[in-house]
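One structure coming up, written as structure tokens, with questions to follow.
The complex is shown incomplete by one protein chain, all other protein chains being positioned as in the whole.
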Amino acid sequence: MKNKRAESLEDAVNIVVDGATVLIGGFGPPGVPEILIDGVCDNKIKDLTIVTNNAGTDRSGVARLMDEGCVSKLVCTFPWAKESFIFKELYDAGKLQLEIVPQGTLAERMRTAGAGLGGFLTPTAVGTDLAEGKQIHKVDGKDYVLELPLRGDVALIKAHKADKRGNLIFNKSARNFNPIMAMAADQTVVEVSEEVQIHELDPEVIITPSVFVDTYFVTGHYEVGKGSKQV
Amino acid sequence: MKNKRAESLEDAVNIVVDGATVLIGGFGPPGVPEILIDGVCDNKIKDLTIVTNNAGTDRSGVARLMDEGCVSKLVCTFPWAKESFIFKELYDAGKLQLEIVPQGTLAERMRTAGAGLGGFLTPTAVGTDLAEGKQIHKVDGKDYVLELPLRGDVALIKAHKADKRGNLIFNKSARNFNPIMAMAADQTVVEVSEEVQIHELDPEVIITPSVFVDTYFVTGHYEVGKGSKQV
Amino acid sequence: MIDNKNLLTREQIAACVAKDLEDGWLVNLGIGMPTLIPSYIPSHCDIMFHSENGVVGMGPPPLPGEEELDLISAGKGLVTLIPGGAYVNHIDSFAIARGGRLDCAVLGAFQVAANGDLCNWRLPHQKSGSVGGAMDIAAGAKRVYVMMTHTTREGDPKIIAERTYPLTAGGVVSKIYTDMAIVSVETNELVLEAVAPGVTPDDVQSATGAHLNIEKVQEIQLNL
Partner (left out) sequence: MIDNKNLLTREQIAACVAKDLEDGWLVNLGIGMPTLIPSYIPSHCDIMFHSENGVVGMGPPPLPGEEELDLISAGKGLVTLIPGGAYVNHIDSFAIARGGRLDCAVLGAFQVAANGDLCNWRLPHQKSGSVGGAMDIAAGAKRVYVMMTHTTREGDPKIIAERTYPLTAGGVVSKIYTDMAIVSVETNELVLEAVAPGVTPDDVQSATGAHLNIEKVQEIQLNL
């Protein structure tokens, strides 16, 4: 059986290279792979396109990644929030490109990529600025926007437990985008709080089957929002 | 809290009326709501369009439904199988319309309906008879078939356990289409082997949240493929 | 200009909305004012709250000492899960939202037009906005109720004949709850259903940028 466990943070994240498109899990602080992000920061990676829901919280996670100059473009749903002050600073200074995507559409575009589909029609954003330049299709008399797949070179996600094959379960609302992103990248790297033996995860309750996981790194439990060594 | 438990089989299935489109769970015998189907047979319902993977196994489940003259059209993926002899008899006699849909496309068309989307682009069936008359879209130089949502008036599904709110878990490969169909119909009726108290299902392991369930009927455990009273 | 003391408080508006949510509904609450609503749901009334970050059956904030940092609302406050609630991923959460399973979404707004157009994600002078799940939820919910102040801080009407702000979803709003009134969006007109005590239909009309049908107006009953 292939050993997917990375023995060091460096080994876990060295697949993330300059210019990559990186999907990063989380909604608010829960489910953000803060330690993996620290690893990318440590590697001084540049020009990343980051796809994630929020524009960072305080100074850890995605906020740190932007703060350290690793990011050139952010694709997200909700950038303007008090806790995303680092994003605001960089955006206002013209140092960051921004693409806003409706949240359901963001999730669905990644799933579409992961499921090998070519696009989907959604009623979301019809008639709005966020549908500009996109094809509109009428189905049964109703307008839909054609949205295209969004694939990552790498997905960095966070899970609660991994078994030794790489099957994953998540914790409460920290599940969010993580299982979707696991499907939607060429390489999926997971930070897990805990590693367990294969028989310890019931096959009925596995959320992400091992086939979507390339590498996992065991971080232990830490307080959400405090992963960054900078805090 | 709304009581979704049907106290009789008749109460459970009386939402299925003549001419309805009914999604029926199962792949092979596992996951087929045989008892609910018996209830529909008992009601002598006519002209149903049935959407399900197989064309019935032996004489129970969907096979019984066809045998009793309840079905005018079958939408499925794999009709020609030894165990589907009742289907063959009726089809050869010109008593049944048939629509073949690739299995992944069948699942995805139902999910699309359940997710409020208008369609999706799939590489499946490009260039084949099953794409005839359908729009082809090119995305990134590759051809995709535009497939449209498939919605049921009613979904009849089978689950392992329901809690009193209607949350569901399934058993092994009896999961198959059931959670998808639960999302894709105006009314979802579930037969469950077992009813449990609310706190007995861990919220992390619920496969179908209660919001997708309208009615459940507790059947107890019975041997798969032997639900029909006709056997 | 009406006397500010006659304006409803945020809590009073929340109570008005709560009264209109029906037993058995699944409801999504937007960030801000709508999060006040759950406190005003009578205990015999079974309403489930959906939070688009994957919580079906969101409960109130945790008691001290019972906080779970991994369990938050869409507004990022710590919450709980009710018995019989479930966790889902973002795909299933938005399948619920777009797929017509939300009986109601209660959202804040910058503007609502007479045709039900909802504007709540970006102000016209902003280069960009924070859309979050608003467009999906507004497009998919069976009913969209808006909860907002009747006018901007500058006193400009937020209910208007035709929207001037960037659109969130077209023609979706069916009811508007403000600090002055409850307004229903009907096919061809806006109907003033009720006014706050001490506020007259004329007060509301003059703070509104579209014609209101005031024929059946009642006074809001406050039990607070």
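Labels for the chains are A, B and C, by order of writing; each one numbers its residues from 1.
Methods note: a contact is a pair of C-beta atoms (placed from the backbone, for glycine too) under 8 Å apart; a residue touches a chain by one contact, two chains touch by 3 or more.
The model shown is predicted, which means the values in this text are computed figures rather than measured ones.
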Considering the complete complex, which visible chains touch the unshown chain?
A, B
Using the definition of touch stated at the top, determine which of A:G28, A:G56, A:G114 or A:G227 touches the missing chain.
A:G114
Residue positions on chain A contacting the omitted chain are 1-2, 111, 113-117, 163-165, 167, 183, 198-199, 203-204, 206, 209-212
Counting contacts across the full complex, list the positions on chain B that touch the omitted chain.
27-31, 77-81, 83, 98, 100-105, 107-108, 111, 122-130, 170-180, 207, 223-225
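Assume only the chains that are shown with their structure count from here on.
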Between chain A and chain C, what's the gap in Å when you average each chain's C-alpha atoms?
30
Provide the C-alpha centroid distance between chain B and chain C, rounded to the nearest whole angstrom.
36
Roughly how far is chain A from chain B, centre to centre by C-alpha average, rounded to an integer in Å?
33
For chain B, give me the residues that contact two or more of the other chains.
115-117, 204
Which positions in chain C are in touch with at least two other chains?
81, 87-88, 91, 94, 97-98, 139-140
